[in-house]
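Certain chains of the assembly are absent from this excerpt, and the rest are unmoved.
As written, the chain order gives the labels A and B, with residue 1 at the start of each chain.
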Amino acid sequence: MNVETPVEALKPNDYASDQEVRWCPGCGDYAIIKGVHRTLAEMQIPLEKLVFFSGIGCAARFPYYMASYGFHTIHGRAPALATGAKLANPDLDIWIVMGDGDALSIGGNHTMHAIRRNVDLNMLLFNNEIYGLTKGQYSPTSQLGTRSPSTPQGSVDAPLTPLSVALGAGGRFVARTFDTNQKHMPGVLKAAHAHKGASFVEIIQNCIVYNDGVFDGWTDKKVVSDNSITVEHGKPLIFGAEDNKGIARSDDGFGIQVVTIGESGVTEADILVHDEKNKILAMMLADMKQPDFPVALGVLYNNPATAYDASVHEQLAAVKENTPAGTLNEMLRKGRTWTVSEGA
Amino acid sequence: MATNVATSDGGERKALDSVVIRFAGDSGDGMQLTGTQFTQSTALMGNDLATFPDFPAEIRAPAGTTFGVSAFQINFASYDIQTPGDDPDVLVAMNPAALKVHLKDVPKGGTVILNTDAFSDRNIARAGYEENPLEDGTLDNYIVIAIEINKLTNAAVEDCDVTSKEATRCKNFWALGLMCWMYNRDRQPTVDWVNQRFAKLPNIAAANIAALNAGHAYGETVELPSGAEAYVVPRADVQPGTYRAVTGTEAVAWGLVAGARKANLNLFLGSYPITPASALLHTLTNLKHYGVTTFQAEDEIAAVCSAIGAAYTGALGVTSSSGPGIALKTEAIGLALVTELPLVVVNVQRGGPSTGLPTKTEQSDLFQAVYGRNADTPLPVVASRTAGDCFETAIEAVRIATKYMTPVILLTDGFLANSAEPWEIPDADAIPDFPVEFRTDPEGFHPYLRDETTLARNWAVPGTPGLMHRIGGIEKDYDSGHISYDSDNHHRMTKVRAAKIDGIANDIPEQDVAIGDTTGKLAVLGWGSTFGAVNQAVGRCVKEGLSVSHIHLRHIHPFPLNLGELLSGFDKVMVPEMNNGQLVHLIRDKFLVDAESITQITGQPFKVSTLEREIRSRVEG
């Protein structure tokens, strides 16, 4: 009764489910799902191998709009469910979609441990720096001073930098892109997919209703070239509308600074070359913030190690080889037993 | 009735029907090990037995303190035994603190064996004695066997190449040797175990064996004080078959593995350590070759969630914990319930509330199991009665979870988990299969399509072509499985979820009576690990002709269909529980019978005598 998957190439739209999308008109999530559809089609991932896990939030509705398998779970726990799924069924191609509250507030610990263990999961954090679904409370990524229904006088706690958290937890792949950056997104998602282990991708996402324009200072078309930098392994860290700005070592030798080629004697040779295996560099790039620095986009760190699920299955296989499973009766009779005979 | 009989080793021994021995000493004195070895020998000699390990929450509290005392009680007999015994006939106290804590439980005239080398002034004071109990009359009413065990042990191991510290650590084997002599236990199983355990440390092995033999020889040669003598406890007339000693932890593990095999699934355990549930994780992780994957998660929430994730992809999801950890899982259990995925949640209950008494036993998570979730979330609850029964209940939990696509809660407790009993090993091949059939046919598929009889939804596993679908915690449309906020649909889905669980009552055995008639003056209704004590208490009363019966529940939710009728045949119903009264409320609610609660919340199993008293007060006169 099995139905063969058609051999025809899958088109982006084939990855969309028949369910009407329920995000607010103008929400950045629309752009992201488009980018994901396109990326998956470019990779031709079979629909039946694909599973999207999510928690709860606006972002977390994502699986319903995918034609793949999907599990809309509970707030903050998607990485834990996905870990179990991957361990139980390592053939699956598992993606997680999380909001910033979902991934870093209630779910912070699961996010950290999935990253630490290096489970082969593609973890997408849709960071709109706000709680969308519960109507606009500030989140752990909201900027200091954010006024929200729960912080009418402005928030006073410092936000997390998601990629710094991921690196602090031992992340082996961290990357960043943003919703409307449709040219950029597929490359990042493909690199994340290619990385075997936990791939952590922050996707900056505009919430048009509760936090509109909060990223405009660097994502807006007019300023994006000057206020962000797209990093590529092996390429110099150059940016700017005129391609004349760059990231160089800071004068004290530790740390980095923004320089302008042609000013104060700076030449292209002074510009650092991106090395996606350099964790120190990655930590500094992850932490770059406006207005002093451009925001870093692209694969900041990509330094694979054996994935947890792979090690677990290796160990399972080794045990099975050393100790072949017997029958249930053998299991029950292993160790000391004694027999009472009839009429004893 | 004790009679003198000739024994295999030639001596003349007094025959006893049953004995209760309690070994007690410092946490570091190896009392659990001593007890376990004695248990093994006793089991191999064909006695029926039951044990009760009782140890502190501290890992190794400072030597000599009362809160650092660790104890192990064994009851063995030539007849059917059901409890570890009310009061010990013999107390082996390795130090003053052990004596201080446990002497009060020894009836007058009982035997107390003491390691006098441990009765230093300092230890006596640490135990909270003002005077030396060996001298101040404390022991006047007991048969006291006071021995310099340290010194004798050291002498015995002199030729073994061990340090003096290592030598002294053999003293528990010396004591074990003496008890083996006294109750005519075979030493060979212990010798074998020691040789295997210390294969890489032959000097340690030799020392332990030397101490064991020396203790035994001491009994044979030294004249014991009057009243103390050598006994024999004839083998019990047990059902023919192959036996082993089993703890509840092992039995649950094997039952889950057997269930998974019968369901034709791999088993995935997501767990987070917690006393007394951790041992299940430890046991299952050593069964990897039986298709078991274990995952020590970052917390209980991740543990249950990983199991749900695994279930979603086609494994049998299992998670294990104790009360406080189960509390953390309740939100996620709601998700498993509403997505209708098979999940077994094992709760090894312990003393509560909160951190409570983590190493003591209690039955106080029944309310949590049945009612402890937000919203209308009925789910099946199954409870184990004995260590061996854990095997069957674990299989039953898997059967229900997979057949009905539902989380199932399996209740055991610290007593069941840790105590060992001889278990007639069942023939696993005789247990019926209940293979899961995954959905593969896309024709007419949607994820909430239900089986007409069981009302279970069909299970389509990621990876299956053509069956791609989405599930989740938002209410789903009955007819399409898509999310739905429709009012009537929610009502309908709530009702069908409840009907599915209620329907399980048609698929479980009718409630039987464990002992006694099916009608009478008093039904003693029990559940869980009180089985042995209740059964023995009722058994004695029945023998005396009292009109009392023992009914013991395995299925707490839903109840067996005939339970109400059965209970209505009794004038009174009494519900003894190791909690402040929980099952009793479900019974009263469901059947409107004026069931009475008997509670004991001491972190200790019921004594048979306590229950007998309660029974008599209700049926006599």
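The rule we apply is simple: a contact is a pair of C-beta atoms (placed from the backbone, for glycine too) under 8 Å apart; a residue touches a chain by one contact, two chains touch by 3 or more.
Computed from a predicted structure; not experimentally measured.
Taken over the complete complex, the protein chains occur as A x2, B x2.
As a working rule, only the chains that are shown with their structure count from here on.
Distance between chain centres (mean CA atoms), subunit A to subunit B: 44 Å.
Residues of subunit B touching subunit A in their complex: 40, 43-44, 46, 189, 235, 237-245, 254, 257-258, 261, 266, 268, 270, 287-291, 293, 295, 297-299, 301-303, 305-315, 317, 331-332, 335, 339, 425-429, 440-443, 461-474, 482-483. Interface residues of subunit A facing subunit B in the complex, by the touch rule stated above, are 1-5, 17, 19, 46-49, 51, 53, 56, 63-64, 66-74, 77, 80-89, 91-92, 109-110, 113, 312, 315-316, 319-320, 323-325, 327-329, 331-333, 335-344.
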